[in-house]
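A single protein chain has been omitted from the complex, and every remaining protein chain is retained in its original position.
Let's look at chain A:
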């Protein structure tokens, strides 16, 4: 299939991109890596009148050390994220989850910001961003604003981005203390989307779990935190029994879908099992 006809602009700066977006009106669409948008346009599930291609906006690429946070440019490709030394050092969870996204070819084109702005509930990076308390820097005609991850993901494929706004940067707070991280993903075949996945970051202190942050992929229309499990883990013994007990609460408050890949009750079961595995690995057992 071939996409419906559209107009195309390839701005070189964020300001040019914002003007192009404003000029394009409500049918304009931002093209980041294109690895979700182009397939959807080929199927004619999307038919924007204007495509604003960010590929040449070089100021949006790369990872910066910004003091107490990492600042990841929205157009940093998955491949570049995986090989970035700052991410390896401060947020290995992001690299580990990104390695499971699609395949090499897609990771060469697909971008960190594009995956987050697309906000597919089966995508791997939204739950990771939520678990790490990421902050989203959005640029619009009136300037920039920062939105915390818990407010960025609004609904199925829907974020806090307004039609005339761009996601320019994602800030990942550096975690202080001794943190372990792990991403546990369940899918059935190579390059497939997650049926359920769990992103865990755990801080250990004197043989106990001082703090746990757990993001759930595909347990509802948006990524979710496993709040009840996080509470059960705070102060718990860093052992298998306590982790298994806390993981039993992983699906509480979630709303997983029933679809061709899995039933909702099976997804709830997966959330528990994968949370147990993810936390166990993050703790280092």
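FYI, a contact is a pair of C-beta atoms (placed from the backbone, for glycine too) under 8 Å apart; a residue touches a chain by one contact, two chains touch by 3 or more; residues count from 1.
In this text, contacts and distances are computed from a predicted model.
Chemist: Match the chain absent from this complex view to the correct UniProt protein name in "Heme lyase CcmF/NrfE family subunit", "ABC transporter ATP-binding protein", "Carbon-monoxide dehydrogenase small subunit" or "histidine kinase".
Modeler: Answer from the record: the omitted chain is "Carbon-monoxide dehydrogenase small subunit".
Chemist: Looking at A:58, A:105 or A:231, which residue reaches the missing chain?
Modeler: Going through A:58, A:105 or A:231 one by one, A:105 is the residue touching the chain not shown.
Chemist: Looking at the full complex, which residue from A:16, A:53 or A:211 touches the chain that isn't shown here?
Modeler: For the chain that is not drawn, the touching residue is A:53.
Chemist: Identify the residues of chain A touching the omitted chain, counting contacts across the whole complex.
Modeler: On the chain A side, contact with the omitted chain comes from 1-8, 10, 34-35, 38-39, 41-42, 51, 53, 55, 79, 102-106, 108-109, 190-191.
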